[in-house]
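Right after this comes chain A.
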Amino acid sequence: MPNVFEPRILAFFCNWCTYTAADLAGVSRMKYAPTTRVVRVMCSGRVDPQFVLSAFAKGADGVLIGGCHPGDCHYLEGNTKFLRRFRMLKRMLADLGIEPERLRLEWISASEGDRLRTVVNEMTEQIRALGPLHMPAHFKEWDTEVLVEDLSHDREEEVGERV
Partner candidate 1 sequence: MKYAYYPGCSLKASGKAFEESLLAVCSALEIELAELDDWNCCGATAYMAVDETKGAALASRNLALAEQTGLDMAVPCAGCYGVLLKAQAMQRKYPRLADQVSVGLKAGGLTYGGRVRVKHPLEILAMDFGTKAFRSRVKVPLKGLRVACYYGCRLVRPESPFDDSHDPVTMDNLLKSVGARIVDYTLKSKCCGGSLTGTIPEVGQNLCYQLLKEAQRREADVVATACPLCQFNLECYQKDIARKYTDLKPIPVVYFTQLLGASLGLDPVALGFPRLIVPIEPILRERGIMAKAGTEPAKAGV
Partner candidate 2 sequence: MEHEVHTNGKEEVRIGFYICHCGSNIGGTIDVAAVADYVRTLPGVVVSKDYKYMCSNAGQDMIVEDIEINRLNRIVVAACSPLLHEKTFRSATHKGGINPFFFHMVNIREHGSWVHEDKALATEKAKAVARGAVGRVRFHKALEKRKEPVTQSVLIVGGGIAGIQAAQTLSNAGKKVYLVEREPTIGGHMALFDKTFPTLDCAACILTPKMTDIGSDPNITLWSYAEVVDVKGYVGNFTAQIRHKPRYIKEDLCVGCLDCIDNCVFKQGNTDDEFNQSLSKRKPVYIPFPQAVPKLVVIDPEACTHLNGGKCEQSCATACERDAIDFNQKESFDDIEVGTVIVTTGFKTFDAARKPLYGYGRYDNVYTALEVERLVTSSGPTGGEVVLRDGRRPKTVAIVHCVGSRDHQTNRWCSRVCCMYSLKLAHLIKEHTGAEVFNFYIDMRCAGKGYEEFYERLLEEGNRFVRGRVAEVTDVPVSAEEEGKLVVKVEDSLAGFVRRIPVDMVVLSTGLEPRQDASNVRRMFNISCSSEGFFLERHPKLAPISTTTDGVFIAGCCQGPKDIPDTVAQAGFAAGEAMALLDKGFVEMEPMTSFVNEELCSGCKTCIGLCPFSAITRDDAKEVAVINPVLCKGCGVCVAACPSGAITQNLFEDCEIFAEIEEVLAHA
């Protein structure tokens, strides 16, 4: 196997549009990078911000959310509900030091198999350029740091910063 970094992208695809688009890409035998791991949800509106954070925490290098085009949502407007959470997440990730390119939201309709391929390939290249995120390893590092530091002192500072 060539020694290139294969990013792991956790993908939340809505059942009606993007999941179907991915099926269409398959039926059309389009080729794209084997970097996504798809979690099917009925609607992109089901995607809880915690899912995204959990994905990064558990080792994803990127998270892709695919929903129907605005106005086309099977549940009328679930996709736009997620759009709000997406904007919040982008800001939050930036604060956490996670590059915004690692989170992507795309509207991909059931007929846009080629769009799906393009998005996955693009995102794979972008994240490959960024390198691995290594969140689980960081957590371990931070956990050991916390153990040696003065815990109570650390907490106070943290609370102070938040205010």
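Odds and ends about this structure:
Here, a contact is a pair of C-beta atoms (placed from the backbone, for glycine too) under 8 Å apart; a residue touches a chain by one contact, two chains touch by 3 or more; residues count from 1.
Regarding candidate selection, all candidates are chains of the complex that A comes from, given by their letters.
These numbers come from a predicted model, not from an experiment.
The candidate list 1 or 2 contains one chain touching chain A in this complex, and it is 2.
Contacts from chain A toward candidate 2 in the complex involve residues 1, 6, 8, 10, 15-17, 19-20, 22-23, 25-27, 29-34, 36-43, 45-51, 54-55, 58-60, 71-72, 74-78, 81-82, 85, 109-112, 117.
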